[in-house]
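Pasting a structure here, questions to come.
Every protein chain of the complex appears in place save one, which is left out.
Here the chain labels run A, B and C in written order, and each chain numbers its own residues starting at 1.
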Amino acid sequence: MKSFKQLCATIAGHPWFMNIIIVLIFINAVIVGLETYPAILGNYGSWLYIGDRILLWIFTLEIIIRLIGSRSIGSFFKEPWNVFDFLIVAAGHILVGSYYVTVLRILRVLRVLRAVSVIPSLRKMVNALLLTIPSMGTIMLLLGLFFYIYAVIGTMMFQTIAPEYFGTLHDSLLSLFQVITLESWASGVMRPILEEDPSSWWYFVTFIIIGAFVIINLFVGVIVNNVEEASREETPTPTDIKLAEVQKELKEIKKLLKEKSN
Amino acid sequence: MKSFKQLCATIAGHPWFMNIIIVLIFINAVIVGLETYPAILGNYGSWLYIGDRILLWIFTLEIIIRLIGSRSIGSFFKEPWNVFDFLIVAAGHILVGSYYVTVLRILRVLRVLRAVSVIPSLRKMVNALLLTIPSMGTIMLLLGLFFYIYAVIGTMMFQTIAPEYFGTLHDSLLSLFQVITLESWASGVMRPILEEDPSSWWYFVTFIIIGAFVIINLFVGVIVNNVEEASREETPTPTDIKLAEVQKELKEIKKLLKEKSN
Amino acid sequence: MKSFKQLCATIAGHPWFMNIIIVLIFINAVIVGLETYPAILGNYGSWLYIGDRILLWIFTLEIIIRLIGSRSIGSFFKEPWNVFDFLIVAAGHILVGSYYVTVLRILRVLRVLRAVSVIPSLRKMVNALLLTIPSMGTIMLLLGLFFYIYAVIGTMMFQTIAPEYFGTLHDSLLSLFQVITLESWASGVMRPILEEDPSSWWYFVTFIIIGAFVIINLFVGVIVNNVEEASREETPTPTDIKLAEVQKELKEIKKLLKEKSN
Partner (left out) sequence: MKSFKQLCATIAGHPWFMNIIIVLIFINAVIVGLETYPAILGNYGSWLYIGDRILLWIFTLEIIIRLIGSRSIGSFFKEPWNVFDFLIVAAGHILVGSYYVTVLRILRVLRVLRAVSVIPSLRKMVNALLLTIPSMGTIMLLLGLFFYIYAVIGTMMFQTIAPEYFGTLHDSLLSLFQVITLESWASGVMRPILEEDPSSWWYFVTFIIIGAFVIINLFVGVIVNNVEEASREETPTPTDIKLAEVQKELKEIKKLLKEKSN
């Protein structure tokens, strides 16, 4: 039994194992892409379905091998990417049936995301990106408050003037998201309202100025911080190398002084 | 009397006091959100109104407790956030009456902003954001000059061609704000004018290039500066740690030398 | 004569002199702003004209005082901002007459720009902004090449399909500027062309990707560079302060050693 476990670990650690899985994920991506063309789906739909089922079973086998090959079940599921792999593949088995067709199709597409969990450089990068999210927590809360207050005021003021943009609170939130991306904020949203309520420009102008100010602070702050941290952890700077030389020199001088004292 | 003051200070400083206020602000936010749905306002309007009045009196009590609990009235109002809390709540009492309905409704929404004054991390972040404003003073003045000059020239040139965008000086300022956000600047604003005055492209192109240049300098300059300051004040760099070691070593060498001299 | 020169220098250097000029420039700005309202221009046009003439003569007097007060005429015109002041005011005198009405009106507006030459902090900031331009020379040449090549190709390919956007070479250049600002590049420019020439998407997509890449490099590169330089020249960092202490300590140790040698 132990030798079987070791065999699995050897297989799971072999570079060819990873390469084959990457190729299979790529084939999976091509299959879900081809399925979007009605003509191809009509003629070769059953072949694509069979290919998909085979891929699902191979991925299942892959995860079983990696699961057995790992030190323990606990250590395997400690890594969030393994949990992601497991859920994506398990859901493909559980949801088989005619009821969840669209869910299953989206699951098949999400299987392409497994490329992130399999390719180390991608996994490292996504981990780094995800790590920047917690540091954005406070500013996200601030942004949420800011959006909510403007959405409530907007709904109160423009509910009857522009019901397609500010009819309900969730419409307003979506419209404010559109405004903050600066997409048709004036030509589409503000100018028609301005004709009915000529003083409404302050609502949009202050929203854009404050919002842009906060969002720019959000992104630049977090990212520059991260870049700085990265560069700090990296290779020692020339200054640090010189300082190390200075410290070495000082130790020698101390030695010389102590030798003389004796 | 003194013990009552101390009791208030203890209550105001208790973590549960803050947590309850945060929950109540959240309830306040939900109420003002629900009020925007006409159906809910029609059926439960009086309940929402009662809830709002109760919240206002609780917030009044909260501020009285914090006011009594503070060292002195002067020290309480020295903190701008306390002044903000006080004004928001006081205005809710003063403006009661049928005349100021919309003002009162906006006041109720602004009460949600009290989350900033109550949650310490939010308050710290907003203070930091507000601190970047003074350093933008000069560039804001420059931007104001730049907008004003272009607005006057634009009004002079396009007043009759495009009255909806450049009819008056304040129309022009709003249109230039739209142009600087790049929203429909060509398809909506410039191209119709271009058909009447084919040489007007220089007005928009130079405005966008100069404006983008100044604004990018404005934001990047100020923000990067702030980030740099923040990282400078933070934890000592490895270079600083090594330097401290060097200084320590030098002191020991000096001691050794002095000891020998004696 | 010499004492008169000294008097002028004293006046020109007095803080009140600058403050009065700033106020007058502000009044000048208000006048050119009021002139854009046809109703005001109709009723008070002659008063505004008289005010403008008085301001022009005061500014003339101001420049004469500063010219006499300066060490020499050469040193006065060495400062580009003085040349700017001189030209703006001189042109106001030279172009008097009914022929150059629009030029004169724009000159009056540009007089507001004198705020930059008079307010020291504004002048310093604009000088700093202008200094970043030479370092952008090469990338501007690259961007020019890039625009020109795409404009020629675009004119060749879409001249007959979309004459309003790519009819002539200068039309194409303006359209490409619109595309690079991402304004209606798809809905307005690309999609109508795409219907006639389905393979034209590569033209717009590559233009946007390459253009965005180059422009982002242009702005971020130059600005971050400038910020770095600024922060390098500024106040010494804690590291530098510690290093200065280390150097001081070393000198004392050397002294101690030399004293013992003697």
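Methods note: a residue touches a chain if its C-beta (ideal position, glycine included) is under 8 Å from a C-beta of that chain, and two chains touch if they have at least 3 such contacts.
Computed from a predicted model, the values in this text were never measured in an experiment.
Asks: Among the chains included here, which ones are touched by the excluded chain in the whole complex?
Replies: A, C
Asks: For the chain left off this view, which of A:Y37, A:W57 or A:F77 is in contact with it?
Replies: Spelled out, the listed residue whose C-beta touches the missing chain is A:Y37.
Asks: For the chain left off this view, which of C:F76, C:Y165 or C:W185 is in contact with it?
Replies: Considering all chains, including the one not shown, the answer is C:W185.
Asks: From the list A:L7, A:V23, A:I73 or A:L122, pick the residue that touches the absent chain.
Replies: A:L122
Asks: Quick one: which of C:A91, C:L129 or C:I153 touches the chain that's been left out?
Replies: In the full complex, the listed residue that touches the missing chain is C:I153.
Asks: Just checking the interface: what residues of chain C touch the absent partner chain?
Replies: Residues touching the hidden chain, for chain C, are 138-139, 141-142, 145, 148-149, 152-153, 155-156, 159, 168-169, 182-187, 201, 205, 208, 213-214, 216-217, 220-221, 224-225, 228, 232, 236-237, 239-240, 243-244, 246-247, 250-251, 253-254, 257-258, 260-261.
Asks: Need a quick check: the contact residues on chain A for the chain that isn't drawn.
Replies: Spelled out for chain A, the touching residues are 29, 32-33, 36-38, 102, 105-106, 109-110, 112-113, 115-116, 119, 121-122, 125-126, 129, 132, 174, 177-178, 181-184, 188, 219-220, 223-224, 227, 231, 237-239, 242-243, 245-246, 249-250, 252-253, 256-257, 259-260.
The rule is short, and it goes like this: only the chains that are shown with their structure count from here on.
Asks: Which category does the touching pattern between chains fall into here: line, ring, star, complete, or other?
Replies: Contact pattern: an open line, chains touching in sequence.
Asks: Taking every chain's C-alpha mean, which one sits closest to the mean of all protein C-alpha atoms?
Replies: B
Asks: Write the angle of the rotation needed to overlay chain A on chain B, where the fit uses Cα atoms and the result is rounded to the nearest 5°.
Replies: 90
Asks: Cα centroid separation between chain A and chain C, in whole Å?
Replies: Here chain A and chain C have centroids separated by 41 Å.
Asks: Nearest whole angstrom, what separates the Cα centre of chain B from the Cα centre of chain C?
Replies: Roughly 29 Å separates the two chain centres.
Asks: Considering chain C alone, which of its residues make contact with at least two other chains?
Replies: 239
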